[in-house]
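Below is a slice of the complex: some chains, not all, each in place.
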Amino acid sequence: MARKVLYFISSEDITGVEIAMEHNVEDEVTILLLQNAVYFANKFNKSVSQAINQNKTVIACGEHVKKRGITKFISEKIKLITTDEVVDLIFENDSIINF
Amino acid sequence: MSKLGILFFDGPYQKQACETVCKIASAALDKGHSVRIFCYMDAVNAVLEKQKKIDGIFNIEEGFREILSKGATIRLCNICLLVRGTMKNCITKEAGDIKKAGTPDLARIIEETDRLITIC
Amino acid sequence: MSEEKKVVILLRQPPHGTLYPVEGLRMAVAVSADFDPITVAINDAVYTFTKDVDKTMYSTHMDFLKGIDLDIFVDKKALDERGLTKEDMVDQVEIKDHRDIVNMIAESSVTIPF
């Protein structure tokens, strides 16, 4: 049974993104980048680019991206969301995998 | 309305975790969700009293007082406080539902919330 | 409800230098009162369960988990990358292929990373 799974990545540990990519294909996987994990959204980051190419949904916390001034260095395919929307996303998914 | 559990490990002013916890908790409370937070390891020092306000820095004590006033539940790892010598310096229960607790209380939080996030 | 939640204690940092893995195992013990958590070691956390590492701070936690039949799994990929083999590891842990480790994490309903 397909579930909606959220990878909630708030640490500078790329393993979270890697495991999300290896997650079984039946589930609907979303990768959420917060805090310094938003630096992984840089177009030059191989793992995140690969996740986008695999059509995984990659989302980043807009406030954290903006503060770091990296909007123009990240892929347009990454959706930026507010803290409010982070809360909604948490409850919209069936389970959360924290990294 | 749903129930959110939050676990974190870091103290204030070195890393961003405390600020993120306050902001996500605050947003969740504003939306009518309930929020239960467990402070583990250095995170117990996030709720120390007398944190001086400095311009441009998010004051962590105020952040936690605000979410307490909005109804968040905060549990502090007992042993973590003891070992750090900060047992007597925490925000008190006049500010809201904040208590020293043991690790089994995290199990209760896991059991009684719909989702658990950790902020690293 | 509580029976349904699959709790994974995810160890990813080395056993010394920080208190994370020690605190993770302490958490696994605490959570075991209400759940059947599994403990999974990836990356440098696999060093936590070598025969030769100083386990003073967490051997009682390991023994407790073993005593109530709760599993500790170690990622074979992480062992390979570090030149560690089954012979280097304590008996209390089970070595699993990376694919199985990923599935355990993927199927959890609550993950607590240390």
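Labels for the chains are A, B and C, by order of writing; each one numbers its residues from 1.
Just so we're on the same page, contacts are C-beta pairs under 8 Å (C-beta built on N, C-alpha and C of every residue); 3 or more make two chains touch, one makes a residue touch a chain.
Predicted model, so just to flag it, every value in this text is computed and none were measured.
Student: Which formula, in the displayed labels, states the number of copies of each chain in the whole complex?
Tutor: Full-complex copy numbers, labelled as displayed: A x2, B x2, C x2.
Note that only the chains that are shown with their structure count from here on.
Student: Which chain pair is joined by more contacting C-beta pairs, A-B or A-C?
Tutor: A-B is joined by more C-beta pairs in contact.
Student: Centroid from C-alpha atoms only, then distance chain B to chain C, rounded to Å. What do you get?
Tutor: Each chain's C-alpha centroid was found; their separation is 26 Å.
Student: Starting from the mean Cα coordinates of chain A and chain B, work out the distance between those two points in Å.
Tutor: 24
Student: Where does chain A touch two or more other chains at once, residue-wise?
Tutor: Answer for chain A, listing residues that touch two or more other chains: 11, 13, 95-96, 98-99.
Student: Where in chain C do residues touch two or more of the other chains?
Tutor: Expected reply: 110-113.
Student: Within their complex, state which residues of chain B touch chain A.
Tutor: Counting only chain B, the residues touching chain A are 2, 4, 16-17, 20, 23-24, 27-28, 30-31, 33, 114-120.
Student: For the complex, give me every residue of chain A touching chain B.
Tutor: Spelled out, the residues of chain A in touch with chain B are 8, 10-11, 13, 34-36, 63, 83-84, 86-88, 90-91, 93, 95-96, 98-99.
Student: Could you list, by residue number, the parts of chain C that touch chain B in their complex?
Tutor: Touching chain B from chain C are residues 1-2, 5, 7, 19-20, 23, 26-27, 29-31, 33-35, 110-113.
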